[in-house]
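For this depiction, one protein chain was excluded, whereas all remaining protein chains were kept in their positions.
Each chain gets a letter, A, B and C, in the order it is written, and its residues are counted from 1.
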Amino acid sequence: MNGSLVQQLPAWGAVAALAVLVLVALSGAAADGLVTARAERRRGGGFAPVAETARLLRQRPRGTVAADTLLRRVGVVGLPVAAALKVAVLPVGAWVVSDLAVGLVWFNTMDVMVWALVWLSGWGPNSVHSLVGGYRFLALALAYELPLMFALTAPAVAAGSLRMADIVAAQDGLWFVVWMPVAFLVFCAAVLAFSLQRPFTAPLSPDIAGGVLAELSGVERLLLLAGRYLLLAAGSGFGVALFLGGGAGPVLPGWAWFLAKTLVLFWLLLTIRRRVPALRPEQLMAPAWVVGLPLILLQVLVVAVAAVAGKG
Amino acid sequence: MSAYLGLAMSLLVAVAGVAGLYALHRLNAVANNPLISKPFASGWIPEQHALSRYHARYYPVTLIFLAFDVEMLFMYPWAVVVARLGASAVIEMFVFLGVLMAGVLWAWREGAFKWA
Amino acid sequence: MGLNGVLARAAVTRCHVFLAEALDGAAPRMAVERELARRGWVEALSPADADILCVCGEVPGGQADAIHRLWDQLPGPRARVSVEQTDDAGARLDGCVAELLDTAGQRAQEAERWVQPDDDDSDAGGMDHSGMDHSQMDHSQMDDGQMDDGQMDHGQMDHGQMDMPMPGGIPLAGEGTDRDGLNLDVLKVPLGPYLPLWPAGLVLHCELQGDVVFGSAIDFPFGAPETGPAPGPDGRASVIHHLDLALRLLRLAGAAASATRTRMIRDSALDGAALDQCRTELQSELARIRKNGLLRRTLRGIGHIPDGSGLPGIEGTDVWDRLVGMFETAAAGTAAATGTTAAAHTTGPRGAGDPARKLPDLVRGQELSVVRLIVASFDLAPAARTVGVTG
Partner (left out) sequence: MLSAVLFVVLAVVAISAGVIVFRTDSMARATYALAVSFVSVGIMLLQFELEYIGVITILMMVMEMAIMAIFMVMFMGMNPALMPMDMVHNKKASAGIAAGVFALLTAGILLADWPARHGVPAVDLTASLGEAIMGPKMLVMLTVSPVLFATLVSALVLANPRGRYAPSPVVPVEPENDDGGSHQGGGHDGHHQHPGGAHS
């Protein structure tokens, strides 16, 4: 349990981590554009995120009457920042920006920030559509957050540590996904939820004119859209570190394995979310509490018993 | 302390990146002063301001959530030591969780998870 | 102009278009939608997201202000186009591209625009004297009178803050008793006419508590709908019309993949593809939708019409049944057109009665997203009744 498992990068590490995160997210957005174009039987599409960025950077900033501009801005700026702070504790192969002893709790804290940030982006514009969207996100959050927290506990129990590097190291022989399938699935669902992807798009859904996005334009819209992809990319990275053995793999160096696995999980999540219809929050609430929560508690129980038996 | 330095650097870099985007936007937007517009209301002038005493109908769920959520305070430290402390710690924690889960099931029967 | 020119050129490869469907706008709208899909452009869900405001069909006299208001909400660079014919949609949109690329022109346009010019704040003055007591806010009053009331007599005067200037000339939400026994605010929100994925020409004046509609009244600003049994469009037009309805419902339900495929079937029908081909495709799509358990769960049981409600043909159906009915009616349309004998299904959304009349009852107490699904499950738009593709 010392810090020697991973090497903490110097100050430029934060820059590198953010750059890699942005590139991964961009690859996902481009892949999504390609797949969308193929589904609509036209060529190209991979250029979509660039075109969208260019479009939004040209747009005039826009506010609404009697809006709370400060809170709206905090909300939209916060999403990409939260994603960046998440990956700060993520060990990429043998490197990490911040080898925090409670890295797992830090990840959890940053995803709780998303609650506040999405709600603030919905509250700020003083528009019915975005307001309803913001409240819908809180409803979703009440459903997914507890299962997510317990899903995070399972690897921590098995590793006996909250440090991300220890959790990765504890999967030396066997990846956690093998004996914690429920925790992994719940975690993946929660990643889709906190990055506002389908089936958890109710806060942004077309029935409320785009919800939280309804009044955003220009760079603020760009930040929120990018924030969703960044959060999904960061979530995939944590999925790899917590359940898929981190950078473990033959021949290639750890960071390469880590990035490869992250990209695969990221694209997999992007594909899944294309195939499922959106869920209304009130449809999710009872199943999440009455089915999801007991299942994940059972998973933690199994892991705890195995951990005790393993030590004893 | 260096772990915190890394976090602080990440925060700094992320905020700088966002500020850079804002600056880029300022340079390229067709106008810099924000357009103040009425919110979108299907073509109408909004009859009322949207910011109001919004009735979040799922408020009973928030209460259950808060009760259960306090438990997470104990869960993380427990996760670190459970393997070392053995079976008794597992039993204690899961009795605790079982009691709370019984509360959740009762709340479900009371219809607390339905709202719309 | 280096960077800005590059950005502009990249931006116009993916314009976002806000579609405002007016009278008889269905055919031009579909033409524009097909054009957007071909170019990889995006349909904007709100004016804040849009580069182009595209008015489809003819705006009735006296309704131009709403379009003007939408136009003022576009952040810019912006372009505006009106499409009334189906065949010139592409050319019109190309014109918009040229407008959007003209950065200097856009800058000049934006420099002149500070706030919305057309909304005077005179209403705010009236507010200060209309302080109404709470006792007059009882429920029956709300149902009968409040919705019609352009002057907003029931404003937020309950707390004695009479002399507060109303920010932006818009009053605050007023109080109302709600079904949980709490005294919270009631928000009056009109849905339609210019709302994406909404039947053209319908307005539902809703009173919202949170996101639940607990009172509503309908209105048809483009003119009253035809009532009584309307002969459904037949053949190709029926196929296109019903697929269009199904597509809207699917998009609202968040089933984007199904919606995309349905749209492609509709577009190929628009393009004059063989109806046999369409039938095969739409039947396989219907089979796929039937297997989609999540979608069924979303749509089952909502918007249920009880027996004896005077809507023959759709009694006893819910939104899911009506979605399936749209596909079946479309399939029947292909059959009729090609001379194959197939019984026309009666579960189609077009019943003899007028479902619009029933809407306020159906949506009462429903959450906003359910309200949208219920509205989209009917064939409501008066403009849609005259939709037809020639040939």
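Criterion: a residue touches a chain if its C-beta (ideal position, glycine included) is under 8 Å from a C-beta of that chain, and two chains touch if they have at least 3 such contacts.
A quick note: this is a predicted structure, and the numbers were derived from the prediction, not measured.
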{"item": "Visible chains that the absent chain touches, using the contact criterion stated earlier", "value": "A, B, C"}
{"item": "Which of A:95, A:123 or A:257 contacts the chain that the document leaves out", "value": "A:123"}
{"item": "Residue of A:27, A:64, A:108 or A:201 in touch with the missing chain, whole complex considered", "value": "A:108"}
{"item": "Given C:25, C:215 or C:303, the one touching the chain that is not displayed", "value": "C:215"}
{"item": "Chain B, residues in touch with the chain not shown (by the definition above)", "value": "4, 42-45, 49, 51-56, 59-60, 62-74, 76-82, 84-85, 88-89, 92-93, 95-96, 99-100, 102-104, 106-107, 109-112, 114"}
{"item": "Interface with the undisplayed chain - residues on chain C", "value": "62-67, 69, 118-119, 123, 139-140, 143-144, 147-150, 156, 159, 161, 164, 167, 172-173, 176-182, 184-185, 190, 193-194, 203, 205, 214-221, 224, 356-357, 359-361, 364-365"}
{"item": "Missing-chain contacts mapped onto chain A", "value": "1, 66, 68, 70-71, 74, 100-102, 105-106, 108-109, 112-113, 115-116, 119-120, 123, 126, 135, 138, 141, 145, 162"}
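Going forward, only the chains that are shown with their structure count from here on.
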{"item": "Comparison of A-C and A-B (more C-beta pairs in contact)", "value": "A-B"}
{"item": "Centre-of-Cα separation between chain C and chain A, whole angstrom", "value": "32"}
{"item": "Separation of chain A from chain B, taking each centre as the mean of its C-alpha atoms, in whole Å", "value": "13"}
{"item": "Shared-contact residues (touching 2 or more other chains) in chain B", "value": "28, 30-31, 33, 35-38, 40-41, 46, 49-50, 54, 56, 116"}
{"item": "For chain A, residues that touch 2 or more chains besides their own", "value": "57-62, 65-66, 128-129, 135, 209, 214-215, 218, 280, 282"}
{"item": "Residue ranges of chain C touching chain A (in the complex, touch as defined)", "value": "4, 6-8, 10-11, 13-16, 37-38, 40, 45-46, 48-49, 51, 75-77, 103, 110, 167-168, 170, 187, 189, 195-197, 208, 210-211, 251-258, 260-261, 264, 292, 294-295, 297-298, 367-370, 372-373"}
{"item": "Of chain A, residues touching chain B in the complex", "value": "8-9, 11, 13-15, 17-18, 56-66, 68, 77, 80-81, 84-85, 87-89, 96-102, 104-106, 123, 125-131, 135, 138-139, 142, 145-146, 149-150, 153, 156-157, 160-162, 209, 214-215, 218-219, 222-223, 280-282, 285-286, 289-290, 293-294, 297, 301, 304-305, 307-308, 310-312"}
{"item": "Chain C-facing residues of chain A, complex", "value": "37, 39-42, 44-45, 47-48, 50-52, 54-55, 57-62, 65-66, 128-129, 132, 135-136, 198-199, 201-202, 205-210, 213-218, 221, 274-280, 282-283"}
